[in-house]
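Note that this is a trimmed complex: some chains were dropped, and none of the rest were shifted.
Note that the chains take the letters A and B in the order they are written out, and that residue 1 is the start of every chain.
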Amino acid sequence: MADTVAERKTDIGPPHYEKFLPPVVKANYGKWKYHEIVQPGVLVHVAESGDKLYTVRAGTPRLLSIQTIRELCDLADTYSDGYLRFTSRHNIEFLLTDPDKVGPLIIELTTRGFPVGGTANAISSMVHTQGWIHCHSAATDASGIVKSVMDELIGHFQTMELPAKLRLALACCLNMCGAVHCSDIAILGIHRRPPKVDQEKLSKICEIPTVVASCPTAAIRPKRINGKETVEVIEEQCMFCGNCYTVCPAMPLSNALNDGVSIWVGGKVSNARHAPMFSKLAIPYLPNNPPRWPEVVAAVKNIVEVWAKDARKYERMGEWIERIGWPRFFQKTGIPFTKQHIDDFRHAGLTYQRSVHIKS
Amino acid sequence: MGDENKPSQTPKLDELEKGPWPSFVREIKRAATKSPMARDLLGVLELSYEEKVGHWKHGGIVGVRGYGGGVIGRYSDVPEKFPNVAHFHTLRVNQPAGWFYRTEALRAICDLWERHGSGLTNLHGSTGDIILLGTRTEELESTFADLTKAGFDLGGSGSDVRTPSCCVGPARCEWACYDTLNFTYDITMHFQDELHRPAFPYKFKFKASGCPNDCVAAIARADLSIIGTWRDEIQIDQAALKEYTENGIDIQADVCERCPSQCMSWNGKELRIADEWCVKCMHCINAMPKALRPGQERGAVILIGSKAPIVQGAMLSSVLVPFMKMEPPYTELKELVGKILDLWSEEGKSRERVGEFIQRVGLGNFLEAIGLEPKPEMVAHPRENPYVFYEEYFEEEPEAASETEG
């Protein structure tokens, strides 16, 4: 506690995790032997001691009201001795020792609208970001698309019949909060017009050198306009990344007509089998069409289905594409291959096909 | 719209209450029964859905006294229409390691957030924090007081150490190669000052996964990624293998043939692993958790530098220490991180993540500066280009030529 001014507590850090561990976890901490997936959404972990821990996993919208949190707490009090946890993909997990409570809890969750699932070879909850709920930088909404996509794909959350795990993610702008750049399928909000410079405001609130340096394509040049230091944007060089806006609010990019969504595929994070990979561009642009973004939902569903049908057991999206080759990915999904798919940024040359190993 | 008695008309958002997946609109509406802020959020969001643009702007820095991070300031650009969200700041609250809770603790947070904010949260934010979504500037200090009373503290934001997070690890996972929760708590406490008082060129994130499955995506989104591994033999229970074959696993096709280093062989009865070739990918263990387990000499690979694409393209973390024992008090790691933070703070440019810094100065120079030996494990392959910077050369004294520092 570095600061103790007037009894005001600071730097206490988070609560110690031990306080929140269920007794069975404390007793078998670090001594788990194996696990089984009993049914979609239900894991059992067996300890060396023979103790068993049942986990029931359910989807949530991540954006939760305190009313709903209390409701979930009530469930935990009833079924899991007041213990619960959340996963790295924002699912809720109830930790039970009594197998007889698993069934009733599932019924209760399902009835209240929390689907149970997300385990093993399933689609788990989508990692996503703020969107129009809270962020100034968003080129699209986050929660609305996630809801629309998951409404469509919930069957794959509740079953485990996919070839492998499928990780979906969404980020509402190129800052890419969340790990969308390494997802099996990523939805990414994009701007498509250069920022509009508010000259008046800019010269007051932004530092010119910072603004100039922020641009990955050197599209921003300092300029003196009406005696004021400001900047200009060379439109042909701008790639709409929004980084200037992040450092300088006087350069907004939002554009109702042209903002939208791009789709990326084939990333992964785990080291299982294949090393981690970045996601690659599949669809450069789909329009913002709230409230249900039907084009985006259809596009994602199509990719999921083609993969689900064609991939081998254990083959993540990226591993599948690596096996069949990109030409066939585009053929099979019916997605047109365009100029935009071809990298033209820093390491572009390394993404060209530099052999005659071709699978057309 | 900000009027308490007249609920906002939200035909577009109402569409998103339909369908089987739990609805965030329902959440906002639920909060709106008590919170005018939530009610106005609904209104401003409906407006965004109509106009297809967001209505937030970020302005001056807001926060709590003595802290430079933990609060994200947001203001509406239509405050006339939605006065209750004119300010709508977010608090990032440092989650307990592994996201375990007792219900009392969550209820305490709900209660204080009912008093001070919109009643809306994210469980959790992408970095791992509990996100308290939306309040006014004047509520920040009192929210913070109630938070600390409840035993919670703020997380990171801005150019500081960001809230570390970790996988469930030894608490529930048989594969954890080190204690991710303990490590995360320890490092969070160790860096309290750096977490609350931004003093770096940019943000610095820690993420801790117990094994190469990397269930917190550490390799993709942490400046320092600590990923558990082992370096002896995979433990095999030959008897348990049988069970799997009986339950429909084709060990040859599903396991051996998918092994990236092709180091397994199965004769129908016995599985052999040439462990010296195993790259510790986890696949075989994942496929048959009852029969296979990570080895017993455990620790972690320390990787550095991943981040999202702004400005020069996304980066994955890369190997800094191929194997490190991970035992409290984690002295070796803390000392290493200390040196890294010092160097980067000193020589990093503003808004330059540590990964970008390393690429700018060169990994070789970076290693030299923090006192680590270069190792071939750090690279996928040695350089392909001939632009080698030779620092040592011979002085031009033909009689007594000797190697010197350049």
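Here are some notes:
In the analysis below, contacts are C-beta pairs under 8 Å (C-beta built on N, C-alpha and C of every residue); 3 or more make two chains touch, one makes a residue touch a chain.
Quantities reported herein were computed from a predicted structural model and do not represent experimental measurements.
Although each kind of chain is drawn only once, the file as a whole records copy numbers of A x2, B x2.
Here, only the chains that are shown with their structure count from here on.
Residues of subunit B touching subunit A in their complex: 12-13, 15-16, 18-28, 30-31, 33-34, 38, 41, 45, 48-49, 51-59, 65-67, 72, 74, 88, 90, 94-107, 109-111, 113-114, 119-124, 126, 128, 133-134, 145, 148-149, 151-153, 165, 167-168, 170-174, 176, 179, 181, 185, 188-189, 192-193, 196, 212-217, 219-221, 227, 254, 258-260, 279-283, 286-287, 289-290, 293, 308-314, 316, 350-351.
Looking at the complex, you find that subunit A touches subunit B at residues 2-3, 5, 8-17, 19-22, 25, 29-30, 32-36, 45, 53, 55, 59-70, 72-73, 76-77, 82-88, 90, 92, 95, 113-115, 127, 129, 131-138, 141, 143-144, 146-148, 150-151, 154, 174-179, 181-182, 210, 213-216, 241, 243, 246-247, 249, 254-257, 259, 269-276, 278, 288, 290-292, 313-314, 345-347.
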